[in-house]
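Now for subunit A:
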Amino acid sequence: MLWYKSWLETRWRFAVGLAILILSATGTVLAYPRVVRLLPLVPSIDASGEVGRRILEIAALSRTYRGYVWAQWLRQNMTQMLALFAALLGTGGLLSQASGGGALFTLSLPASRDRLLGVRAATGLAELLALAFLPSLVLPLLSPAVGETFSLVDVLAYGTCAFFAAAVLFSMASLLSTVFSDVWRPALIVCALAACVGIAEPFLGDYSRYGLFGLMDGEMYFRGTGLPWLGLLASAAGSAAMLFAASRNLARQDF
Partner candidate 1 sequence: MLLRPNPSSGVPIYLQLMEQVKHSIETGALRPGEQLPGIRPLAEELVINPNTVAKAYRELEHEGVIELRHGAGAFVSANARAKKATDKLRAGQALVTASVDRLRARGVTDEEIRRLFEAALALTKTGVHGE
Partner candidate 2 sequence: MSDRFVIETSDLRKQYDGVEALRGLTVQVPAGSIYGFLGRNGAGKTTTIKVLLGMAHPTSGSARVFGTPADVPAASVDIRRRVGFVSDEKDLFDYMTVDEMIRFTAAFFPRWRADLEQRYRQSFELPADRKVKVLSRGTRTKLALLLALCRGAELLILDEPTSGLDPAMTEEVLQALVAHVASEEMTVFFSSHQISEVDQIADQVAIIDRGRAVVTGALDDLRESYRRIRFVFEHDAPEATFRAAGAGRVRRKGRVLTVLASHGADGIVEEAGALNPVSVEIAPVTLKEIFLETVTGED
């Protein structure tokens, strides 16, 4: 029943996230014909500054459908929203329920704190997994409508990278939830951190593929060097460590 409770607590966040991401993926695919038409206009744009450089880069990538999907959907829309929802799903644990959320009732049940945290984390991660994969399924399903194809294997590869990277943010939010007693601060802090990282990463140039968002959008895979095994491992280890720290915090907590 703890699973059911966790589901009840997070289902709206999950549903909204799923809806937004699916809509965004759909929009990205369906916008492709228009983008193709606009491409010839790009060289006439003033290419000064970082923004200009970016536009040129996206234009260059969009010459291929695969490049377009990566630049527009994966690197841009999906990662930003997935990061946001990772933070939203990870926040709001037992500590925030201490006044008005039934925390004492939960703690009076014959369930260990580890189990309480574990079930909550597992539910959140399962939802995150769905958010990382399901919207991207739109791509192979809908691409034929614009005369293109997108491979399922790519979806699996990108989904894996996205999930592991987003899980780091989820775990961070979970850890912060054992420190702060409200639901907002963990989410805000994680979003702020993610934003800083997201803004800074492009300046790494070629090394951006080793950053958190570089992992999340599967840059390494896109550029043809295979799955980023080291990145996946490092993020898994980081997530595990943060969740473990969260469980130790929770064990020590006085309610």
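The candidates came about this way: all candidates are chains of the complex that A comes from, given by their letters.
Methods note: a residue touches a chain if its C-beta (ideal position, glycine included) is under 8 Å from a C-beta of that chain, and two chains touch if they have at least 3 such contacts; residues count from 1.
These figures come from a predicted structure and were not determined experimentally.
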Subunit A: touching candidate in this complex (1 or 2): 2
For the subunit A and candidate 2 complex, residues of the former touching the latter: 1, 4-5, 8-9, 99-105, 107-113, 251-252, 254-255
